[in-house]
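A protein chain is absent from this complex, but the other protein chains hold their places.
By written order: A and B. Residues from 1 in each chain.
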Amino acid sequence: MKTTKVSFQINNENVTLEVRPYETLLETLRERLVLTGAKEACGMGACGACTVIVNGIPLRSCLVLTPEVEGADITTIEGLRQNGNLHPLQEAFMEKGAVQCGFCTSGMIMTAKALLDRNKKPTKKEIVRTISSNICRCTGYKKIVEAVEEAARKTR
Amino acid sequence: MKDDLNIVGKRVVRSDSLAKVTGEARYTADLQFPNMLVAKVLRSPYPHARIVGIDVSGALKVPGVKAAISGFDSYGVKWGVFRYTQDHAMLHTDKVRYIGEDIAAVAAVDEETAIEALSQIKVDYEPLPAVYDPIESMKDGAPQIHDQYKNNINVHIHIDVGEVDKAMEKAFLVREDTFTAAGEAYAMMEPYAVVASYKNGYLDLYMPNAGPHVRAKALSNMLKLPLNRVRIRHINSGGAFGGRSEVAPGDLVASLLAIKSGRPVKLVLSREENATSSRQVHDIIATIKTGMKKDGTILAKDYKVIYDGGAYSSTGPIATSIPFYVYEECYRFPNVRYNGYRVFTNKGIRGMYGCHGRAFLAGNEAQMDVMAKELGLDPMDVRLKNGLRAGEVTATKSKITSCGLKETILAAAEKTNFKKRWAKPSKLKGVGMGCVAIMCGFPMGFRSGSSCYVKINDDGQVTLVTGLVDNGQGNESMVIQVASEVLGVPMRDINLVCADTEVTNLDPGAYSQAAAFVGANAVRVACENARKQVVSIAAEKLGVKEADIGLKDGAAYSMKDPDKKMPISWVVREAFFRGEPIVATGSFFPNIDFEREWVTRPWGQMAGTFSFGTSVAEIDIDAETGRITIPRFTSAHDCGRAINPMAVEGQMEGSIQQAGVAAITEGNLWDKGHLLNPDLLEYKVPLACDMPDMDTIIISSRDPAGPFGAKEGGLTVRMNAYSAVACALTNATGELFTELPLTPDKVMKILERKKGVK
Partner (left out) sequence: MMVLPKFEYKKARSVAEAVTLYKQQKGKARYLAGGTDLIPLIKHRLTTPRTVIDLKGIGELKSIDRRDGWLTVGANVTLFDLKNDPVTGKYFPALYESLDATSCETLQMRGTIGGNILQDTRCLEYNQSLEWRTARGFCLRMGGSECNVVKGARTCFANYCSDNAPALISLSAEVTLVGSEGERTVKLGNLFTGDGVKPFALEAGEILTQILIPMKKTKGAYEKLRVRDSIDYPLVGVAVSAAGAKAKVCVGGVGLAPQVYDLKNAGDAAAVKEVADKASTDSRPVANATLTPAYRKKMVGVLLKRAVKRALAEGK
């Protein structure tokens, strides 16, 4: 089957790729661009481990076809560091002990980032609601919620 | 015990977290090697069938396919954790015993080609009658799943201490109840994955695992390769919870394909395959009979517990025993009989689980509360009365060296105002308490100990080499923290090489709660040995006594006269000059009775020490819907000493989720041999919005043998949180649960039973 040409911006870089029309964004990220921070834990949109931010919206990249992101602006966990500095969420996840096995972490951070980008002062309830989009099997979520609260404080 | 510690006991940032928050941490599926192939496995669509023939030649004709294998390409060596449980060849050529069992596999240039090739493999099956229920399976005439196990009984653990029948007669109150629980899914976020390559007669593997050395041994047996030709390397692990303890069929599949193709092979299971074909958790039916004195003293326990083991032995004898042991390590049983049966069925293989045994443990604790109530006693008092103390010996002869059980009970009760609230529950609101103890390690022969090699490099930085494994709980960071304490070198200056069979020594692995007590202890000893060498040179150079030397912030200094100091790097360089670089080894071997055997001799010292814990759940039940909500959850855990309290809390909070909240949401659903919820949508891992407010309390009993007094860091909660929920239900309704999980439909039945509605 023919490939199709797709251009988009990823982590502030422009890329143009030849992809299969039925290729998911998660496949493109992990296998073509070797950005393996987004994980496939279910592949069916049920867990959020593959979340990346597309045009400001957190998306489960396992449910997105790469041709759909033509012209989009995409941020993955690899693009969070600015000039070598960690994003406040990354710092807070470390300092609050919100990371255990780490497999949900990048999706969790990207989901939280999209929240902080649209809501500078989320309440605890709003944070809980947002991260209830993602499954973590290790932490019981308490330290993740604390980390997002801490990052929101720092960002303000 | 030394209390003026610099870093042990501090809330430190885990050493592995930077790589994880930046997405740079590599997991097996992230690996890419030149010429790497993608593997796919063909699985049995039958729960039980004779294999008449397997023909993989069609797959090889598909362009892009580089290898195809079945059991006929293996030696057919059957693996078992014990000599008497060797029944799993991973790729069988005679029979399949569950839906999803590995039959054949291909390696191709890409995933699409591999999928296409699977459809070209021909397998002739002759379906056989199958059995799915362990009670049915034990009956005469049931389909026989393995020839060598009569009545499909895989393991029978029989323990008989004291005179149970006599004691029951003497008891003031006797009660017998049966509790069941659906098996859970491990649901670790990272599905199983493996990368294998084979060069020059050497096999090289990456996979998330809980013990690389035992895995390599199993593969060397199955592939008839010398052990030194099988190397398992370190890689991050996306959670395990007991589900990565053993060699997996995929390990063999990827190895065979790599050997055959001469190219690296990557196999990544889908979420569904991970659920159906890696390991599942035992469904359990526990019949519990308890005899109590009028004052609440437990006189006797008589148990019959049936474990649905699925198709193969796996860790059978251990899994059939552990729920009993974690309970007898907690309470005093003068007379006790345990009959544990692990029974084969035509379902996926069941393994050990961090939260293993919930029907048994929650059943015991909830029944205790009903009996206490009948005797007019408070459940907390009954637990304190029957709880073991330091210096006591368990029913099967394990000595308890350090014990904070009482402190955990009191702390959790005080925090929740337990006594008062239990005595007067408001309508459909309840509190419940669950206790348990955990063995920190168990008998694994010469693999029960750990050893560490440490060297200090010319800039004063340290390299640790240990077999210790981290499945996400923070073991790597923990041992770096311990080394930092002993050597006075900041954590960032300590590099760790671990869990690589070529480089590191044996370690009990991350499935026996031994990482802190055994693994970190070996690191401590090695670092203390290195420290002696540093201190000796520093004392000489600074002109002070060795006893006066302290190590801190990468420097050696005189404690009396802190102006006298020198960087450790200078000490190290001096050591190089002397031709005696600073290198040391250290090991720790726990005090375990190695005559002890799970089936034939179930007594003797089980582990070097035990941790203790108490959880209290507060629940509300919606009278109309039966839905339970858990507004608050309190857990107290005696971990000896928390090396990193933040990590211990994290373990406890995760356990509240995985055992406590799971008690109302999680369970595998079956239609005969078909797993109905092999996904993360219909298998209900609790979400952030489902979590209670959590209080975690760390109790420090300071174990005399543990590293800085440490034991294991949080597992008690994993085995008492469901008990707390079940007990809270009893407190709220006056009824015992009969079946876990306590989903609203089951709770509604309990409420209707209470009302007398049929």
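Just so it is clear, contacts are C-beta pairs under 8 Å (C-beta built on N, C-alpha and C of every residue); 3 or more make two chains touch, one makes a residue touch a chain.
Bear in mind the structure is a predicted one, so any value in this text is a computation, not a measurement.
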Open item on the list: From the list B:214, B:535, B:687 or B:750, pick the residue that touches the absent chain.
Closed with: B:687
TODO: Quick one: say which of A:40, A:78 or A:150 touches the chain that got left out.
DONE: A:40
Task: Options A:59, A:77 or A:144, residue touching the unrepresented chain - done: A:59
Open item on the list: Applying the definition given at the start, please give the residues of chain A touching the unseen chain.
Closed with: 1, 4, 20-24, 26-27, 30-31, 40, 43-46, 48, 51, 57-60, 62-65, 67-68, 70, 111, 129-130, 132-134
Task: Where the missing chain touches chain B, by residue - done: 43-46, 99-100, 111-112, 115, 268, 270, 272, 624-626, 665, 669, 671, 674, 676-678, 681-682, 684, 686-690, 743-745, 748
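Quick note on the criterion: only the chains that are shown with their structure count from here on.
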Open item on the list: Just the number, please: Cα centre separation of chain A and chain B in whole Å.
Closed with: 30
Open item on the list: For a test of understanding, state which residues of chain A touch chain B in their complex under the given definition.
Closed with: 30, 34-44, 46-47, 49, 76-78, 80-81, 86, 89-90, 93-97, 99-106, 109, 128-129, 131-132, 134-145
TODO: Spell out the residues on chain B that touch chain A in their complex, using ranges where they run on.
DONE: 11, 13-14, 16-27, 29-30, 32, 187-191, 236-239, 241, 268, 270-271, 471-474, 646-647, 649-650, 652-658, 679-681, 685, 687-691, 694
